[in-house]
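Here's a structure for you.
One protein chain is absent from this view; the other protein chains keep their places.
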Amino acid sequence: MNTQNTALEALLKTDRDAIVDEWVAEFRVNLSKGNVTHLTTEARSVLDALAKGVAADGDPARFDTEAWSPLRDALEAVSASRAAQGSTSGETSRFVLASKKPLFDRLQATFTKDATALAGNLWWLSQLVDRAAQYTADAYQRTREDIINRQQQELLELSTPVVKLWDGVLAVPMIGTLDSARTQLVMETLLQRIVETGSELAIVDITGVPTVDTLVAQHLLKTVTAIRLMGADCIISGIRPQIAQTIVHLGIDLQGITTKATLADALSLALKQTGYVVTRPKAA
Amino acid sequence: MDRIPILQMGRNLLVTIQVDMQDQTAIRLQDDLSSKIEATGANGVLIDISALEIVDSFIGRMLASISGIARVLDATVVVVGMQPAVAITLVELGLSLDGVRTALNVERGMKQLTAAQDHDVDAGS
Partner (left out) sequence: MSTPDRDGSMALRNEQDIVMSRQTVRKLTQELKFSLVDQTKMITAASELSRNTVVYGGGGEMRWETVTNGVRQGLRLHFEDKGPGIPDMELALTDGWTSGKGMGVGLSGSRRLVNEFEIRSEVGVGTCVSITRWK
């Protein structure tokens, strides 16, 4: 093991708890978020992981090697928890960088008599902590992106639920602007549910869709064609007068797709088509 | 080369496609079906594609051909069990398979065939 790592290892073994406390204090001097207990736990886990890397004689210049694997894991955990708590990327890397002070202080104390060795050790440590901070910032980015993607997906799914209106009749209330991604998702979900439930009729309600242009109409047409290909049928409901006008005006050919003004009308037709009769028993 | 088996059930023929077919196999199936419809005087043909994960333009055209040929031979063809991903892809490909009857599953497909046959009987054909 090289001398720098040896020196570091010694430090971390004897003085770990003190280093952790000073680290946390240093970070909080900059008055950033986080309660002390939480920060202390995080600092401790990072320091322990760092010690493992040092003991394995890791080279800071090659941060992606096996030796630094525990450290990378610890840093990822820290950045994930920070991201979830809403800390910024800056705060997260500042946290890691705040570990320099307590460690530098101790290296200075150890090597007071040897300026060259001190310089070497400080550089080694500096590299290491910088790499760690960089890694944490990157991990933070990835986590935020994952969270955003997941939220987008959930939003997409929540806004287009497929509901069973009756035996063999499914309905999808579309709300908001119909873009390509949205329509794809609706199409896939709807088709899947049609197969799962064996429903022969799907009602796509566009009451909540503000505008229908040629592109939107194309998307709807594709959805209906796919449904028919599979052996089911589709009714489009919620066609407001303005939309009807636009459709005619744009010369959009609905290719024999049944359309109804309201979801209620569509349901009524669907029930009829699937052989149901709705009666109201006479009042006693 | 695989040969897709054709089962006879009363006045109907049943075909289940479960393999990734070579083009030749599809053509063979088309020929076999035509012959068998004629030989048995079958009224209905049920083609189950629920196991097919890929239906490209060749298979699509084969299904359309078979439907057309059957019609001329006075039989009805119903294709059942198309997978959602297949339907989506066919639409994107631009194949609407006009003239090909479809149903969600074998049960529904048989209902369609029976209805078509009853209709013929009622019409006194």
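Read from first to last, the chains carry the letters A and B; within each, the first residue is number 1.
Rule of thumb we're sticking to: a contact is a pair of C-beta atoms (placed from the backbone, for glycine too) under 8 Å apart; a residue touches a chain by one contact, two chains touch by 3 or more.
Keep in mind the model is a prediction, meaning the values are calculated, not measured.
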Exercise. Touching the absent chain in the whole complex: find that residue among B:29, B:42 or B:86.
Key: B:86
Self-check item: Residues of chain B (touch criterion as defined above) contacting the omitted chain
Solution: 20-24, 53-58, 61, 84-86, 88-89, 92-95
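By our rule, only the chains that are shown with their structure count from here on.
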Quiz item: Roughly how far is chain A from chain B, going centre to centre by Cα mean, in whole Å?
Solution: 44
Exercise. Quick one: which bits of chain A touch chain B in the complex? Just the residue numbers, please.
Key: 187-188, 191-192, 194-195, 198, 200, 222, 225-232
Self-check item: Interface residues, chain B side, partner chain A - complex
Solution: 79-80, 82-85, 87-88, 90-92, 96-97, 102-105, 108-109
